[in-house]
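Apart from one protein chain that is not included, each protein chain of the complex appears where it belongs.
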Amino acid sequence: MTIHRRMELLTQKLAEQCRQIDRKSIDRFMAAILGAKRIFIHGAGRSGLVGRAFAMRLMHLGFNVYVVGETTTPPIREGDIYIAVSGSGKTSTVLAIAKTVKTLGAQIAIITSHPDSPMGELANLRIVIKGREPTRGGHDYLARQLAGQHEPLTPLGTLFELSAMLFLDSMIEELMIAKNKTEGELKTLHTNLE
Amino acid sequence: MTIHRRMELLTQKLAEQCRQIDRKSIDRFMAAILGAKRIFIHGAGRSGLVGRAFAMRLMHLGFNVYVVGETTTPPIREGDIYIAVSGSGKTSTVLAIAKTVKTLGAQIAIITSHPDSPMGELANLRIVIKGREPTRGGHDYLARQLAGQHEPLTPLGTLFELSAMLFLDSMIEELMIAKNKTEGELKTLHTNLE
Amino acid sequence: MTIHRRMELLTQKLAEQCRQIDRKSIDRFMAAILGAKRIFIHGAGRSGLVGRAFAMRLMHLGFNVYVVGETTTPPIREGDIYIAVSGSGKTSTVLAIAKTVKTLGAQIAIITSHPDSPMGELANLRIVIKGREPTRGGHDYLARQLAGQHEPLTPLGTLFELSAMLFLDSMIEELMIAKNKTEGELKTLHTNLE
Partner (left out) sequence: MTIHRRMELLTQKLAEQCRQIDRKSIDRFMAAILGAKRIFIHGAGRSGLVGRAFAMRLMHLGFNVYVVGETTTPPIREGDIYIAVSGSGKTSTVLAIAKTVKTLGAQIAIITSHPDSPMGELANLRIVIKGREPTRGGHDYLARQLAGQHEPLTPLGTLFELSAMLFLDSMIEELMIAKNKTEGELKTLHTNLE
């Protein structure tokens, strides 16, 4: 399989993933973001990077948004929303913070493949994005690939992370429309210090 | 347009973007990564986050890989490769580092929309991923959107960043095959400190 | 009080703090670092920054050293040492990781004001650096200051963090001597990508 065919299949797979995200959850997520006083984004590893890409655009849209763990992130309070990106829903550092947030009365939203995870159970809002299903043929996708089963390999959390990024960037578009913001307006809030 | 339709169109757009990436450049990029002693990844903003997502997977594959600007990143030397992600090809901090790298004799690869940019000209290797074409109807995609032209909005560098992430994750799959690595092997190199 | 007088008093306070660090703990800490296969540094907030400043110099000395939470940090294994900087000894994200490290069989060292804290109890090695004693006159140092009690204010963890940085930089000097490294040698390992 050529890499171009691989990318083609991957986009189809992502489209399939995104189709399965529950519409009502998205509406509630949208309303929660628009209604929150401030937004705190959190995640570890590649999920954390996806969360930060979302945070950056929220800032361009004029939201008060912070990344948990960065230098000047303030304390969270009631009226704020904490959004965690965690495929497994049980990343220990993220879970530790989510438990604290729970006691502080802020809202918790999670983007996860596992709504029944410890983080999923803490959350007020769950966006469920399927990851790969490891039961179908076990974790060794390479074997299947070499055997001619032309699915994307998408090792570890790749499929979840890419789908989450695509979903969150689509959320940004919805928020642009909801807040009636043009690209030019986003640009004026883009940092000029790179 | 519903958000599900928006995501659908976005994946189609990404597929279209990826189809246009030059095959020969990819082959050279692949060979350069496999042949490098060590790999240094760099980028600012959302492009930097995409670069880091790639760096993390390269680490899982067993490469000696570092992110420019992180705490324990060593000096670059001849035989190493420096990979920058920069849509515009002229991000000032990235360009400053690339110029230094040039004098040190390491290879420079750039993933960019602008191969004719200052960074593109410094680079030994260019992966060109088209960004949006702002000339078609100006930068105000929202107006077009509202006028019923159902293209994804993808403000600012979004389309470049998503395409770059998708491309780099496909590169990871190619590298898994080239290095004959199973997902299980990647897992043993995934950090256990999250 | 002038700022110059303030700085003078602060250095005296730091000297006093450092005098109280137990010599035997330092010897054991030194031996543990020299004997470890790889070193993992962790901390949150300003303590985390102090830890990273230490990590950077350890890298210049040729150690295999990583910062927990950075992009290409590998998994920890037996034979490695995990060093946490936490004044309170109960920072939740640091504690969550320390518990994981415990199950993985790596050594745990903590630099803390509270050796009897949850983290202190998990650790194999404790370096105790006194923080301010809030009981003497309560937490409101400003009142005392204004009342003419010319102690440094050092709000929150400042005294612990500065003392820890000073101690860790002195450790670096000891390690230079132990490993017989000149400053010139450190320089060759300093990143050339800033």
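In order of appearance the chains are A, B and C, and numbering begins at 1 in each one.
The rule we apply is simple: a residue touches a chain if its C-beta (ideal position, glycine included) is under 8 Å from a C-beta of that chain, and two chains touch if they have at least 3 such contacts.
For clarity, every value in this text was computed on a predicted model and none was experimentally measured.
Visitor: Which one, C:L10, C:A32 or C:L122, makes contact with the chain that was left out?
Guide: Within the whole complex, the residue contacting the unshown chain is C:L10.
Visitor: Considering the whole complex, which of A:I3, A:I21, A:A36 or A:I76 touches the chain not shown?
Guide: Result: among the candidates, A:I76 touches the missing chain.
Visitor: In the full complex, which of A:A15, A:M56, A:I83 or A:M171 touches the chain missing from this view?
Guide: Missing-chain contact among the listed residues: A:M56.
Visitor: Using the touch definition up top, pick the residue from A:C18, A:A44, A:V85 or A:V101 that touches the left-out chain.
Guide: Only one of A:C18, A:A44, A:V85 or A:V101 touches the chain omitted from view, namely A:V101.
Visitor: For chain A, enumerate the residues touching the unshown chain of the complex.
Guide: 40, 42, 52, 55-56, 58-59, 65-76, 97, 100-101, 104, 188-194
Visitor: If the missing chain were put back, which residues of chain B would it touch?
Guide: Where chain B meets the chain not shown: residues 44, 69, 92-93, 95-97, 99-100.
Visitor: In the full complex, which residues of chain C touch the absent chain?
Guide: 2-4, 6-8, 10-12, 14-15, 18-19, 21, 23, 26, 44-46, 49-50, 52-53, 56-57, 60, 91-94, 139-143, 145-146, 152-156, 158, 161-162, 165-167, 169-174, 176-177, 181-184, 186-187, 190-191, 194
Please note the rule applied: only the chains that are shown with their structure count from here on.
Visitor: Examine where the copies chain B and chain C touch and state whether the two sides share over half of their residue numbers (same) or under half (different).
Guide: same
Visitor: Nearest whole angstrom, what separates the Cα centre of chain A from the Cα centre of chain B?
Guide: 19
Visitor: Find the geometric centre of each of chain B and chain C from their Cα atoms only, then give the gap between the two centres in Å, rounded to an integer.
Guide: 36
Visitor: Using the touch rule from the top of the page, what residues of chain B touch 2 or more other chains?
Guide: 52, 56, 190-191, 194
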